[in-house]
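For reference, the structure is listed below as structure tokens.
Note that this complex is displayed minus one protein chain, with the remaining chains in position.
Each chain carries a letter (A and B) given by its place in the written order, and its residues are counted from 1.
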Amino acid sequence: MKGVLCLRTNARLIDVAHDFPRQDVRVTAFWLREVLPYFPPAVHLVVVDPGVGTDRAALVVRAGDHALVGPDNGVLLPAARALAAERTDESAGRSDEGDADENVEVFTWEVDDPASHTFHGRDVFAPAAAAVHDAGVANAGTLDRATPTTGHTDLAFPEPEISGRDDGAESEATGEVLAVDGFGNVITNLPGTVLDDRFSEDVTVNGEPTPAERTYAAVGPGERVLTVGSHGSVECAVNQGRGNEVFGLSVGDRVRLVW
Amino acid sequence: MKGVLCLRTNARLIDVAHDFPRQDVRVTAFWLREVLPYFPPAVHLVVVDPGVGTDRAALVVRAGDHALVGPDNGVLLPAARALAAERTDESAGRSDEGDADENVEVFTWEVDDPASHTFHGRDVFAPAAAAVHDAGVANAGTLDRATPTTGHTDLAFPEPEISGRDDGAESEATGEVLAVDGFGNVITNLPGTVLDDRFSEDVTVNGEPTPAERTYAAVGPGERVLTVGSHGSVECAVNQGRGNEVFGLSVGDRVRLVW
Partner (left out) sequence: MKGVLCLRTNARLIDVAHDFPRQDVRVTAFWLREVLPYFPPAVHLVVVDPGVGTDRAALVVRAGDHALVGPDNGVLLPAARALAAERTDESAGRSDEGDADENVEVFTWEVDDPASHTFHGRDVFAPAAAAVHDAGVANAGTLDRATPTTGHTDLAFPEPEISGRDDGAESEATGEVLAVDGFGNVITNLPGTVLDDRFSEDVTVNGEPTPAERTYAAVGPGERVLTVGSHGSVECAVNQGRGNEVFGLSVGDRVRLVW
């Protein structure tokens, strides 16, 4: 893919990640949503493509000053909304996606009979990304191969359930694991705000008492901690250890906090 | 190695791969042959070097508009022939190597007593690559350290055996596993053309009936499939699974197809 890009464009190449879980559209969509808003305007080439070679379409998505290129399986859309949302440097990665949709345009990309049925990253998406780069993101829709569509696959992350009582007594929040990072930190869809002003209170995570702290190192090495991760959401972590193993949590698992 | 290159040349650096199997000259030679023809003219620095520090030579190989720099253990030659073969963008990676030899020149590279006997990537090959880059690939042979040679180590991949019958009855093809990719797809030396017009026929792989399909996703998740991979050769794969584990195949193993 890098060869194809170098052959067709003088664009600067930045390696963002080569270690997303293979074939995992949903976890990749999560990471792209969190990471790409930190970049300046760019063409983001995304290849997590379990349906390669089938009749799923190739997409070019314009999202504000950015473009995303990849398969029509939903992987691009959460990041597209995050990129399109009005944002400042400080709010990168944690914008709500309110009015973002109107700043997102989705195009199918016409595919010739490709050189392979098994590696569209090289044969379809890299050439498309080079073409979009050289035309300019704003002109992506004017390219001959681009056709506006609204029939693409979307992907949304589940909403957490958060309940409290006005009397200040026990409240709870139930969410889901969206990803596990390279350190084993368990990233949930629970907003970090549920911990606001509650860092000294007793809380259980799926029934196990766990201290809520601002930093990993606030607990001893090897100890469990509930914290707010760099993506603004609640994380189940272990100081200098692997939270996923100690909490026994994987992507898709339910996480219930009770105070 | 990157530091040495940055210190000696302003060349643009592209990371191609850091995860070839350690010490495995043959598998690396395969991947380089498949991947490098997709790049524009460049100096390709290759360090898979189990004989580091012995009296094996250092080589600079000119292959068309490209150069390769690395140890004299055969790892450079299959890629050199592929790079030297007349090609179009579309044929990259699947040219036969017919008249390529005459467009390949091999030079030994004179080595000073190096700073180490254990890391020639840093102490020998990176400085050589920088020198070749700055002189220009076409002038590699004019550099003082370069001496033409024909006594270098070569490496060839085995040829498959393909037989059929004029009466249209059973035919077979026997090949070998050349590599297993990061997804577990088993890449053989059998040309994809053996599957031409035969995607609906019954075929066995080492005795096991296996559907031949154009895409991984043509079979259900976890199911075996015989397909033509992105390198133009027959692959034994599992949709969203690891073909090497399900087929029980490793590099060097024999693969026999019978229709």
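In this section, a residue touches a chain if its C-beta (ideal position, glycine included) is under 8 Å from a C-beta of that chain, and two chains touch if they have at least 3 such contacts.
Please read all numbers here as calculations on a predicted model, not as lab measurements.
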Completion exercise
Of the candidates B:118, B:193 or B:250, the residue in contact with the absent chain is B:118
Handout entry: Among A:125, A:216 or A:247, the residue in touch with the chain that has been omitted
Key = A:216
Fill in the blank from the handout: On chain A, the omitted chain is touched by residues 14-16, 35-40, 89-90, 92, 182-183, 185, 214-218, 227-230, 232, 235, 239-240
Fill in the blank from the handout: On chain B, the omitted chain is touched by residues 2-4, 6-7, 13, 15, 22-23, 50-54, 115-119, 122-123
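Just so we're on the same page, only the chains that are shown with their structure count from here on.
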Fill in the blank from the handout: When centres are defined as mean Cα positions, the distance from chain A to chain B in whole Å is 34
